[in-house]
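Everything below concerns the one structure shown next.
One protein chain omitted, others in place.
Chain lettering (A and B) follows the sequence in which the chains are written, and residue indices restart at 1 in each chain.
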Amino acid sequence: MTQRGSGLSERALARVFVAPSLLLMALVALFPVLYAVGLSLFEYSRRRRESFAGLSNYTEALGDDRFWSALWFTLVFTVTSVAAEFVIGLGFALLMNQAFRGRGLTRAAILIPWVIPTVIAAQMWFFMFNVTPGFINSVFGLGDFSWLGQPGWATFAIVFADVWKTAPFVALLLLAGLQTIPSELTESALVDGAGRWQRLWYVTLPLLRPAILVALLFRTVDALRVYDLVAVMTGGAFDTESLSVLVQQYVVRTPDPGYGSALSTLTFILILGIGLVFVRLLGRDLAIGRGETR
Amino acid sequence: MTRRRTWLKAALLLVILAWCLFPFLWLVMTSLKLGDRALNSPDLFQGPFGLDNYRNVFEQDFQLNLRNSLAIAAMTTIICVVVGSLAAYALARLPLKRRLLLLTGVLAVSLFPPVALVPPLYEVWRSIGLLNKWEGLYLPYTAFELPLTIFILTTFYAAIPKELEEAARVDGATPFQAFYKVVFPLAAPGVFAAAIIVFVAAWNEFLLASTFAPRNPEIAQTVPVAIAAFTGQVEFQRPIGTITAACVVVVIPMVVVALAFQRRIVAGLTAGSVKG
């Protein structure tokens, strides 16, 4: 394993390259995470620490219906919104990747939802869906249909707003992925007589796999922490309370640092578990891309 | 056949534009409305109209908020892309032990519910004097956005044919030169995608910004925090007009920035295919 004389060895270079990122993340993020996990082991009465509690905050959380219903809503929200965002985002990306008249306008239009701050987008969709003033009802002539005032439709409205807001994120990542696919590959498939859908399914999507996985990974972990949309649009009413809304309540509104941290840690474990699945899938792609495993 | 396809495409385009732009139209129309009730009417075209809301926005030093947000988002983006590129290259290309574990660790950093991290971070920031400072915001933003940056860039670096790099090495380039002269430019679409995403995330972040720099536009208060601080003329009144006006003011430059970056994503293609 001799290296060229000039510069560092590859192994050393790897460490040098990784170090600043790890250092930055460790400095800023590691301490508060460990601190929060530490807090979760203590019993609090409101803001005052009472005693060491072991895992009792965790057993309490796991025994609370409220945790399970928040978990259920969070999972439903995540699966439906990420699925819809993927389909729509892929459509957007394929469209943005083509040359046609009005492409500039379309590209700008597609990006707009995503650059609007989430808190404001949430407020806006509340206005759209709510009975007062009722933009959607007046556009579609639905009278006083109460989207946000009943179970089911309230969830739908939140998912809808999220899809609207973040489909462009998926589109952007996938567009970048599409750009790195050498055009010869799709062209040769064209020569082989592959149809539009066949090309998409057998050529484009497999090559896009890493980008898709990254997009899905980050959309999923973000969706699992949904907060603003729920807080503004329903406040958690009608079975729309998400895990983050629950966490926020115990950290901010009715502070109980021990219980709040335990809820946070549970949420964290859940998200990390789901994230790991993606990392494994991605790891396989990265190994293939590198042409060697070691 | 082709004719029908063109029609179909036009129709599809129209649907997409409506889907994306109708809410934006609402935003623009509302920001132009005057008078309390007009603002809340479901009829978008019910006047009276005027620019008073925009005037109100800038009377509240909103340009200073724009400056703060721009600086903080720019710093976050630059550090993320530079530092993240290096790490991603190492993860994708260089011999590194326990790669998956490292990736998992990197990912884990960004997954803890942020609201639970605020109280301990606030204490630390307070004691080392980072409250109400740009640094107090872009440092944590960088830390929390680095995982995404690293993941995006790693996949893009990994997708670049290794032969190109080897060719450069044969020509006498050091590993570092091989990285920044060959791999980095080829991964441009990924780099720019990561850059836009990080920029937008830092620009729109609310939770940390509202805790670490809640007041004083002269110092570090960012745009979303300033918008949340708008009030009506009297208690309870919701200042929809000023909020939407501020939002339009914010969205337009953002779209311009995002479009400029996106151009680079597409430009990467032509450059890449010439090289490849």
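Before moving on, here are some points about what is shown:
Here is the rule we use: a contact is a pair of C-beta atoms (placed from the backbone, for glycine too) under 8 Å apart; a residue touches a chain by one contact, two chains touch by 3 or more.
Here, contacts and distances are computed from a predicted model.
Considering only "Ferrous iron transport protein B", "5-oxoprolinase subunit PxpB", "ABC transporter substrate-binding protein" or "Copper resistance protein CopA", the record for the omitted chain gives "ABC transporter substrate-binding protein", by its UniProt protein name.
The chain not shown here makes contact, within the complete complex, with A, B. Check A:Pro20, A:Gly149, A:Pro182 or A:Gly283 against the missing chain and you find that the one touching it is A:Gly149. Interface with the hidden chain, as seen from subunit B, comprises residues 35-37, 40-41, 71, 74-75, 77-79, 81-82, 119, 122-123, 126, 131-135, 180-181, 184-186, 188, 191-192, 210-211, 214-216, 218-220, 225, 228-238, 264, 271-272, 275. Touching residues on subunit A toward the chain that is not drawn are 46-48, 66, 130-134, 144, 146, 148-149, 151, 234-238, 249, 252-255.
Everything that follows uses one rule, which is that only the chains that are shown with their structure count from here on.
As a whole-number value, the distance joining the C-alpha centres of subunit A and subunit B reads 14 Å. Residues 3-4, 6-8, 10-11, 13-18, 20-22, 24-25, 27-33, 35-36, 92, 95, 100, 102, 104-121, 123-125, 127-128, 132-135, 137-138, 164, 169, 172-173, 175-177, 179-180, 182-183, 210-211, 213-214, 217-218, 221, 225, 227-228, 243-244, 247-248, 251-252, 257, 260-261, 264, 267-268, 271-272, 275-276, 279-280, 282-283, 285-286, 289-291, 294 of subunit A are the ones touching subunit B in the complex. Residues 9, 12-13, 16-17, 19-21, 23-24, 26-27, 40-44, 79, 83-84, 86-87, 89-96, 99-100, 102-104, 106-121, 124, 139-140, 142-144, 146-148, 150-152, 154-156, 158-160, 162, 169, 174-177, 187, 189-190, 192-193, 196-197, 200, 203-204, 206, 223-224, 227-228, 240, 243, 247, 250-251, 254-255, 258-259, 262, 265-266, 268-269, 272-273, 276 of subunit B are the ones touching subunit A in the complex.
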